[in-house]
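Remarks on the structure that follows.
Left out: one protein chain. Kept in place: all the others.
Just so it is clear, A, B, C and D label the chains in written order, and each chain counts residues from 1 on its own.
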Amino acid sequence: MNDALRILPEIVLTLAGILVMLVDATMAKTASRKPLGWLAALGALAALAASLWQYSLPPGTAYFDVVRTDAFSVFFHVLIAGIVLAALLITLDSVSDSTEGLGELFALMLFGAVGMMFMTCATELLLIFIGLEVSSISTYIMAGFRRKSAKSPESALKYFLLGSFATAFFLYGIAMIFGATGSTSIDFLATHAAASHMPGLLYVGLAMIVIGLGFKVSAAPFHVWTPDVYEGAPSPVVALMSTGPKVAAFAVLLRIAYGALPFLHGHWIPILWWMAVLSMTIGNLGALRQRSVKRLLAYSSIAHAGYLLVAFTAFSADGIAAASFYAVSYAAMNVGIFAVISHAGGYDDRLTLIEDYRGLSYRSPLLGGVMALFLISLIGIPFTGGFFGKFYVFAAALHSGMVWLTIIGLINSGIAAFYYLRMVATIYARPAETAPVMSIPRPSMPLLIALFLTAAATLVLGIMPQGVLSAAQSAAQTYPSFSQPMPVTAAAPVMNTASR
Amino acid sequence: MLTDRILTLITFVPTGGALVVALLPRRGRVVQVFTLLVTLLTFGLSLHLPVHFDYAHHGFQFVENNAWIASPAIRYHLGVDGLSLWLVLLTTFLGPIGVLVSWRAIQTRTKEFYFFFLLQQTAMIGVFVALDMILYYGFWELSLVPMAILIAMCGPSRGRQAAIKFFLYTFLPSALFLVAVLWLYAKTGTFDFVQLQAALASGSLGLSPAALGWASLAFLVAFAVKVPVFPLHGWLPDVIQEAPTAMAMVVAGKLGLYSIFRFNLGLFPEQSRAIAPLMIALGVIGILYGALLALAQTDMRRLIAYSILGNLSFCILGIFCFALTGLNGAVFQTLNEGITGSALLVLVSFLYERYGTYDMSLYGGVAGRLPMLATLYVITALALTGLPLLNGFVGEFLVLSGSFPVHPDWVGVAALGVILSASYMLWMVQRIFYGQPSSLVLNRVSADLNAREHFTLWPMAILMLAMGVLSPYWIRAIDGAMSGLANPASFTASRAVPAPAMRAAVPAALETEKP
Amino acid sequence: MTDLHLWILPIIPFAGFLVNGLLGRRAPKPVVTAVALIGSLLPTLWVSNLVVHFGSLTLPHVETYGTWIASGAFHANFSFQLDQLTLVMLCVVTGVGFLIHVYSVGYMAEEEGYWRFFAYMNLFLFFMLTLVLAENFLLMFVGWEGVGLASYLLIGFYYHRDSAANAGKKAFIVNRIGDFGFLIAMFLLIAHFGTLQFASVFNTVAMHPDWQGAGFLTAIALFLVLGAVGKSAQIPLYVWLPDAMEGPTPVSALIHAATMVTAGVYMIARTHVLFDRAPVALAVVAIIGTATAFFAATVGMAQTDIKRVLAYSTVSQLGYMFLACGVAAYSAGIFHLVTHAFFKALLFLAAGSVIHALSGEQDMRVMGGLRKKIPVTFWTMTAAVFAISGVPPLAGFVSKDEILYQAFISPNGGKILWAVGLITAGLTSFYMFRLWYMTFFGESRAALAEEHGAAVHARSDTKLVIEADPHGGHGHGVHESPKVMLWPLIILAILSVIGGWMGWPAGLGGSNWFAHFLSPVVTAVHLNYEQTSVALATGVANLPNQAPAGDKSIEMLLALLSTLVAATGWFVAHYMYYMRPGTADRLAQRMHGLYALIVNKYWVDELYGAVVVAPVLFLARWVLGVLIDRAVIDGGGMAAGYSAQGFGALVTRIQSGNIRSYAGWLALFAALVLAATYFGWIAQFVPR
Amino acid sequence: MHLALFIIFGGLCVAGALNLLFQRHPINCALSLIVVMSSLSVLYLLLGAEFLAAAQVIVYSGAIMVLFTFVIMLLNAGKEDRTHGSKLAYIAGFPGAAILLGLLAYIFLSRQAEFGQARLGEYMVNTGALSQVLFKNLLLPFEVTSVLILIAILGAVALARKEH
Partner (left out) sequence: MVPIAYYLVLSAILFSVGVAAFLIKRNIISIFMSIELMLNAVNLTFVAFAHEWRQVNGQIFVFFVMVVAAAEAAVGLAIIIAIFRARNTLNVDQIDLMKL
């Protein structure tokens, strides 16, 4: 029974999903499916509560060491539950009663979340693989949900084929590691892998896993699918899939790189270093000339994956904490901005181009203002989550001597400012006289809640980051090899002189 | 006790006001009036500083130092010294004026405008009072956003481009600035300015000179762009042209110059001196360049932009000669530019409200129609050209006389700017106000200054005269702050026997290093 | 010691300025008049009060009212000083100033900018008094720039007229060039002395005979000369003064004849200690002065606009003063300054009265035969003309003769200076009498004004000033000016007649009282190190500026000579413009080139326009504006932006949208990553 | 014996795979894939995984490939025409694949000794032992797969349903 508590959020979500399906089946064909959305949201809320409650559990494993709940996994549980909750609310806002397959959509979101959560708490590569598949497959499906449009199925197809392609690599990687050690348990690897008599297999396995996960987090050069898929998928779904699976995949990457194979950092730091540089550069340069909003955000998400990878190269407890913190702030602002887009553009993308958003703040000051806030946070302006995210990431990297990476990264954030700011300027520019008046439906309750959650999160992370930061730091403490935080103030000769 | 929290109040009262503005109804002049009250309140609060400032004591005062973020240690550390004191006051003083000048100019999106306007106030004040590098950086970056948005919102023709140009020009270098800050943190383990200063001064860190040089360069470039210093001024004309007057008033000068004083001179004295020759050259070039280009403009706003460039270059010259007098002059000139430049922009915008263009070639003979405006315009122009008994002269004179012993050649060239500035200013005045009334002026019948405009302009005019005549009141505080940054011997008594005044002064200049 | 409240002197006119400037537009005219007159009268009374108590003062008398600028080592005070030199200047400024104020009441009566005019006039008095009272260079500079401002405002008084606006701007900017010199001089002083107080600087210099001819002193002196040249309209910066005639005539009289333009001379005299230690600078002053005197006189001969003739004559006379200073005869220079203030102010006022009588006509060619119609003006004018032409025993004769004598006896190259000065004296008397004859004698040519008027308008160089006609209608009822204008004329006439006596040279049996009076202040230090330094130190005047013995005869001779020359000039004028009126034109025909050269003022304005103004504008507009700012600086930003976007395009090229391409991409990089990891390649390629 | 079997069926695998690669009609591809899978099941047997061998035939060849062929029929997909939409696939992809093969082969063969030998019948996993692990240690993953299948059903229904 105690074991069940350790996967309580997953259970809750699963049950909620099943409930949604059952109710859906009982409802009349013509009846509005929105209530199901509220039901699902309730489920997500319950899962969020359960995840938070898990903080009260003592760290430990369950089901024969297949899952472990500790500060780290709970941190990501909470995050994922929050993301799903927000995504559900956004969906509720942007869909209409006539939108088909709503029941399935809500259920899929919940089930997908189950997979993501398992990814973050699993300590057995098998379960990680299953979780990955659960989250991926549900995302493939959701990407194709707007069947009427020509784009949506295409994005689903691209995502599906390339995703499976990458999964094969991931799987092959696991096989290699299994071959090198004879086990697929993270803990076992952490303790015994170093003694493997076939390190070559370990290297290759590690590389293949990095490839597979790199694809999932859309890190260059494995990013190619991202823009197309984001463009075609329904905006609310993008809100979820641009954050949830990524966050989970990053958690897995942390587990494997820092938890299972830290002694191979000599091998994986260079890969991640280059992936970070490529992701940041390609993402930002690619976004420069975008005219479609969603593609632009796709490139920006590539760039942000790069920033997050920078934290990995720090190879320190600070790095883990920074990555976790960045995941949160990125999720907050990205979900938020997609909330605005999916409201303004609607479930079936009425507004696709940046220019369509010209004068948004004239039509709806609230939406304009909030969108500007998220964009500013994406730029990384202080007093928003985006800034402290970048700040911690680069501080950690620089503290580990990654001077060049830091410089490249911050120059990149300068380039990024261009297209984000162009967006902000567009929102606040006068609407063109010739342009037809854009019809923005007045924000519904779920949207307001979602916007409030995300905006509040963005600001809190920017102004009072201490809470989340310490959570992230305690998450970092769960890694045995980094349990002693690198004393940041080690090299400080002046610390004794207390500031007056 | 007010004194303990005064800086927080001054900094965040505008923010509070902004939040209220966001909730106010879009009806009548509610927003304007409220914003005006908020800015006036802020100004009133800020008057607390000079009253209770201890001019004898050179360190930071009204200090607030609380923990903000535990690890990495970022503190909420505020404080002002003789340098930031007046800059804070300048900012709060320009607050109400900014509201008054926008009163009629901003008709649409007033709520957004005043919301961001107040946010900008907070950001700028914060820059001047923050003593923690990250806190400072926060305000520094934050000050870009409302500015950019307002430029995009109000720019008549190419607002968006100007906004982006401005933002990128400032943001890109400040990214490198952040790298330098983080690097310093990695080496010293603190973001606190005071501790950083102590650590770097102690020289016990064993940092490589090259690395320090790069760090200081990263600082300098970020600030120089914001000033702007000569080759980095690409954004200035466009922004001055597109920005609403209330923003154009504050976009250039004080923020960047303050940062150079505080951080480049405060943290990297040697490195600053190493790069001084270049900066002096740029400063002098900037003086002449700005003046000459102002001579070539036909658009009032662009002319003002280039004249601002010229006047600010005086500050650069004064800073990098490291003579105490020159530094005082540079600070004083910063204040001057803030006041006089703003006054000129305000006047021009009043002309624009009446005649709807900034193109001087369409003007002429306005003096007959608007004598009061013409009078104030001439006074302002004279202040900018450095007429004695007005503030401009004191600044220029201190800068030049202070720097002259250090670099007679450069300063000699720079002094030519005095001639040029007179040329373009008087020419501007003549083209707008003198001669026969142009068709534009004949067709548009418009009244002379109304009460609001008088309230906008007279405070600045009076301040120009006051600062020109009673400069010691300002300089006594500045002198205290600068004495730590200047070279010990502030002039070379090459051949003459030092006059008594000098003998007395040398020890005063020598007593440096006030943490 | 007794407190003289010197601050009252400038403050009163300043108050007048404020009152008239702020309230004048609405105030009734009498009030404005009253304020203005009080603003100029009270200082005059205060000065006379000073004169009365002067004997009982310990000189120099210094009063400090507070610190103006204090920064680190350097500080400058609001402090005034009173000594003989100051007193003389005070008398001139307040006295002449007051008279001209009175005159203006009549002259400007009908101007719509009445209040503005008097506000500016009071402002001018404020700054001029500050200038002469200042106890340090910086405060002197305040007055220095201030009078420039006042002159700018007054020249541009008729701002709706482009010519006036241009003239004002020109005056200010050219003056700025001089101020630039003044500034640099001050910087040098601070650099070398650490202070700008007259006393400490001069004492330090006086104490150091070893600095005789020192480089830095020469530099300081030369930069001061630049300042003086700008303010006193000497070559090469004289160009603004003739144009300044655009201003109302009283302005020309007060500012551009009597007081402001002489500030340069005053400044040199005030700082003579520096010049005495810098012979080179002195020589420069002397040469500039002489050259200007001659040059301006030649131009003056051919001008037909009455005010312009006077303007060039002013420049020429200022040249004499410079010459005097250049030969270290400062008291002579100041003396000529005083007498010149009398008769030149008078000339301008009288000319104003003439113009007034002809309701705005300034061209002498359409004047004539006014002798009977405006007698008072005629007689006063006559006195002035005789005075300036150096007819003994009038004021002009005495002061000019003193200068020539000092030039003659001065050791280095004096003879040449003297010779040129002498010729100039001849030219002076010629063009002055020319003016006299053309204006007052012959038959009245006023009738020709009609058809001539058009011609005058067409002429570019002569500007036809249409000042309001006091008597309304633009008819040609030639009339004498009102009393309020005539009394100042009369008083000044008397002064220019008898003014010479106070400086009657010893050589001619006089007792050169003036020189003695000034000697404590202006005695050149290089004449005699020990004594002067003692003198300056103790402030006791024991050195009359006496010429070497046995020169009585020479002085006699020279006086005779100059008188002769003056007479010759008079005779020539008499011949050409009275006996044979046509002669002038014929002469002009005969030597056409020379005439053209002179009448076009040697094309100096055109030259400056081509050599200075045009190139600067070209540089600003095209080289810097377009080439540097647009192309390089803006272009640089653009280039960066576009190149980034280019890379962006490159990046998006990958995004072909084809799944197989994507897969190929993935496969390739997967393989590379594998290989790199396995062989540990990229580990080396990670810059730390 | 073992080696012979390995060579035969391994060869069959490769042949089937290559056939899949070169055939242009989906049906042929499907059939050749079935060949690959069946012969793989034999190899599983050689490696002592009897349950997997069975499952391979049942699940893959039985279920999945039937599904494939079903869909092929449903959409009556014809012989694919070799359009040239992508050069990158050739210039980047094939080298990639080649490098991949070469690298892996190099790794495996160079360390050949360390991998040891596979002897027939030496290590047989009977279903019981397998289920021991499956339903005890790996119970949770097993349960989670039910969620996975649920999703699959949902998705199939949602995507393939006729729109009305």
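Going forward, a residue touches a chain if its C-beta (ideal position, glycine included) is under 8 Å from a C-beta of that chain, and two chains touch if they have at least 3 such contacts.
Every value quoted in this text rests on a predicted model; they were computed, and no experiment measured them.
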Shown chains that the omitted chain touches within the full complex: A, C, D
Subunit C residues touching the omitted chain (full complex): 652-653, 655-660, 663-664, 667
For subunit A, residues in touch with the removed chain: 126, 129-130, 133, 137, 140-141, 144, 147, 149-158, 160-161, 164-165, 168, 171-172, 174-176, 178-179, 182-184, 227-228, 231-232, 295
For subunit D, the residues touching the chain missing from this view: 2-3, 6, 10, 13-14, 17-18, 20-21, 26, 29-30, 33, 36-37, 40, 43-44, 46-49, 51-52, 55-56, 59-60, 63-64, 67-68, 71-72, 74-75, 77, 80-86, 89-90, 93-94, 96-98, 100-101, 104-105, 108-109, 111-112, 115-120, 123, 125, 129-130, 133-134, 138, 141, 145, 148-149, 151-153, 155-156, 158-160
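Methods note: only the chains that are shown with their structure count from here on.
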Averaged-CA centre spacing for the pair subunit C and subunit A, given as whole angstrom: 78
Inter-centroid spacing, subunit C versus subunit B (mean Cα positions, whole Å): 37
Subunit A, residues touching no fewer than two other chains: 200, 204, 403, 415, 418
Multi-chain contact sites of subunit C, meaning residues that touch two or more partners: 661, 663, 665-666, 669-670, 674, 678
Of subunit C, residues touching subunit D in the complex: 656, 658, 660-661, 663-672, 674-675, 678
Residue ranges of subunit B touching subunit C (in the complex, touch as defined): 165, 169, 231, 233-234, 289, 292-293, 295-296, 323-325, 328-329, 365, 367-368, 371, 382, 387-389, 393-394, 397-398, 400-402, 404-405, 408, 411-412, 415-416, 418-419, 422-423, 426-427, 430, 433-437, 469, 471-472, 475-476, 479, 483, 486, 490-502, 505-506, 508-509
Subunit C-touching residues of subunit A, taken from the complex the two chains share: 157-158, 161-162, 165-166, 169, 200, 203-204, 206-208, 210-211, 215, 221-222, 224-225, 227-228, 266-271, 273-274, 282, 285-290, 401-404, 415, 418
